[in-house]
Structure formats: C-alpha cells, structure tokens
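Here the complex is missing one protein chain, while the rest keep their positions.
Chain naming follows the written order as A and B, and within any one chain the residues start at number 1.
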Amino acid sequence: MSGSVLALTLAGAWVGVGLGVGALLARQGQPLATAATALVVWPALLPLLAPPDEAASRPAGGPFAERIRGAFAALRAALVDPALSAAADAATLDPIEAALTRADARIAAVDRLLEDPAVAADPASARLHQARAHSAHEVEEVLRKLVTVRVQLGLVALAGDTEPVRCHLGELAARARALEELAC
Amino acid sequence: MNALTLTTQVLRDPDSVAATADRNDLARLAPPLLALTIGGAAMLGVAAGASSGPLQSLFAATKLPLLFLAPPLVALPLVHAFADVCGVAVPWSRLGVATLAGLARSGLLAAAAAPLLWLPLSLDTEYHLGVLAFVATFGVVALPALSTISRAVPLGGQQRFMAVVGSLLVLGLLTAQTGWVLRPFVARPRAEVTFLRPVESDIFSALGANTRSAAGDYRSDWQPSGSGVFRERSE
Partner (left out) sequence: MSNAAFAPPLPALVGAHPQLDEPAAPAPSTIPAPEYHLRPWVQARAVGGVAALGLAAGLAGQDWALARAPAGLAVGCGVFMLATPALVVGHQYLRLRAAPGALVAAVADAFARGGVVALGAAPAVLWLAATSDMGPTVGLLGLLGIGAFALARVLANLVDVERRAGGSLEAATGFSLLWTGLAALIGLRLLFAFLF
C-alpha cells in the first residue's frame, strides 16, 4: 500500500467511523450536537453506543421493593392466563409499578437520612417521620388492593365481568399518581 | 449548566466534571467541551502564525485543534487498557468526559496564553527561538489535560503508578509526533506559506537539530528525509 493511500485511508476511516457513530447516536435519540461531535471525537463517545445499564437505572430498592416486585409479578402471571388476559392490559400495570418503586426508593432515602443521629434528634424530624409513615401507608394500601385485583380476576374467570377489574386498576393508577404528587 | 458555568468549573475543578460522570453527562457535555477546546486552540494557532501573515494564522488555527484532539483520542484505548490490567475499573464514560474536560481546560489555557506567544513572535524573534517558544507554550497548556486524564483513573489497584506513567509517556510521544506531522505552525521567514509540509524524519531528530540551530551550531549535517508512509522508496 503506498504512503499517500494509507494516509488517506486512515484519515477517511477516522471520518467514516465518526459519521457512523454520529448516525447511530442520532438514531438513538441523542441531541444533534452530540451526534455531530462524534465526527471528531468519536473514540470518547463510544460508551454512548452501549445499551444502558438496567440495574443502574433502576432506583435503589427500599423496604417494599421485594413485595412490589412479587405483587406485580403475580398479577402479570395471572394476566398471562388466556382465561383472564381480556380482563386488563398488562401494560397498564407498568406506570403503577414504576410509581410504587419510586415511592419506595424515596422512603428508603428518608430511612437512610433518619439513621443519622443528628437528623433524628432534630425537632423537625418529627414531621419527617410523619411524612414517611404516610407514604408507607399509601404504598401498603396499593399493595393490598393489588391482591384485591387478583381476586377480581378470579371473578372475571367465572362471570366474565371485567368492569370491576378495570375500576380497581383505575383506582390504583390514581393512587399511584397521588404518591408522585405527595413527593412534589 | 450554562457555558459560563461549565467554563468556570473546567478551569477551577475539572476533576469534579469527570468524577461522577455517566453516559448522560458525556452526551450532554461533549459538544460544549469540544467547542471550548477548538476555540481556545484556534486562538493559540492564530497567535502562532501571526508573524507570517493572516494565511499562516488561518492554517495554524485550523491545525492546532487537531494537535490538541488527536493524541488523547488515539491513546484513549491504551489508557483504559493500562487501568484495566492494573486492576482499576474506570468506566469509559468517565474517561471520555475526563479527556474532553482536560482538553477543554487546555484549550482555555491556550486562549489565555495566545497573547503571551504572540508578543515575542510579533517582534520578529529568530525563527528557531520562535519555534521553541511555541513548543514551550504548547507544552505548558497541554500538561493540565494530561493530568486531568490521569486523575480520572480511580485510586487503588496494583501498579497504578505504572499505568499512569505509561499513559503519560505514550500521550507525550503521540503529541510530539502529531505536532511534527501537522507543522508548520510558526512559518519560516521568507518561506512559502503552506498548510502542511512533507512528513520528514521524526520529531526527536528534528527537535535536536532545531535546538542546535538555535544555539548557533550549524555544523551537523542533519537533513530531513521522508519517513513513515511518506518515505521515498527505491525501486
């Protein structure tokens, strides 16, 4: 390979790879400025092409994490059953689970704060305790109602009436939204 | 984080930009950091080429950002490999942000150093002294980038010192050779202004000859010859 050809090849390869990386980033939904930057500094932007780390993006589990995962897994398993699948769309559970998980993570964060003796001794911590207890009670209520929904699913299987299931899921979705508003 | 805040943070505490950087930070910060690097390096290039007219300034302003960017990017896999084998896990995204932040810091310092370089060059300094002044200025402003990249490697691991020293040596070598390939930045007096000169010899032999010339020693008969892919082949 002659010198100039190799040099041009190397330069062209750099720009070509940069264009490719930029195109992939743009398809990924990255801002145009970031994709354009890849033309020059694509070696530094290669980590953006890797799939995001699911475990890292999930909030740290709190005191209700296991129960939330178990409750939704059981409910989804029930909805997979052909006799019950018409009762509700499993996708409607996703925002409810996400809201509960975030609420659980916030409760865990407050628990970590309250472990600090200085925070626990502060007079304002009484209000923190109260807010924590209220959030925990709301999460417990939603988890209890999830069990009710599973009972309702059984009734659907027998009577074919999907309305109560939809009503309960709607109520749960509203309570989940209220959990978010508590946080705001 | 707006541009002014980022600029201030990059200058005062670049390590904090990279310390907790993740993918989202890398995507968000890459464009402004690149812009700071290119802008600052271009300003230094304008100063370096000013003694030979606006065209040389334009050429130098175009090439100097490449001199800043290419060596760390080419050496990035090696820096990560060094850290990996020494038992130190440094995420790629953190290394990427640290590299770009270090380069941006150097770019900003280059912009600040531009008038300091321009002053002696504007007084018709002897050519070889001018080249050495440019090399010295570039070295001073580029060192912070190297230190930011090396500090991106977390503490711990075995032979971390070896990993850091090895990375810095390779970065220095690549930077020196890239500068030689992209010359001229300071044009010879009465020479034709060109964008690039033929690639001849390598940086070490050329720097030695230049130093001797600056000291007035023209006895050694060093002549550049084509090297690398650009060398002349005898058929």
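The working rule: a residue touches a chain if its C-beta (ideal position, glycine included) is under 8 Å from a C-beta of that chain, and two chains touch if they have at least 3 such contacts.
Just so we're clear, the structure is a prediction, and the values are computed from it rather than from any experiment.
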Of B:A19, B:A112, B:V170 or B:V193, the residue in touch with the unshown chain: B:V170
Those residues of subunit B which, in the complete complex, touch the missing chain: 70, 74-75, 77-82, 84-85, 87, 89, 91-92, 158, 162, 166, 170, 173-174, 177-178, 180-181, 199, 201-203, 227-231, 233
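The rule is simple: only the chains that are shown with their structure count from here on.
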In the complex, subunit A residues that touch subunit B: 2-4, 6-7, 25, 30-31, 33-34, 36-37, 40-41, 43-48, 50, 52, 56
Subunit A partner contacts - residues on subunit B that touch it in the complex: 22-23, 26-28, 30-31, 34, 69, 73-74, 76-77, 91-93, 95-97, 99-100, 228-231
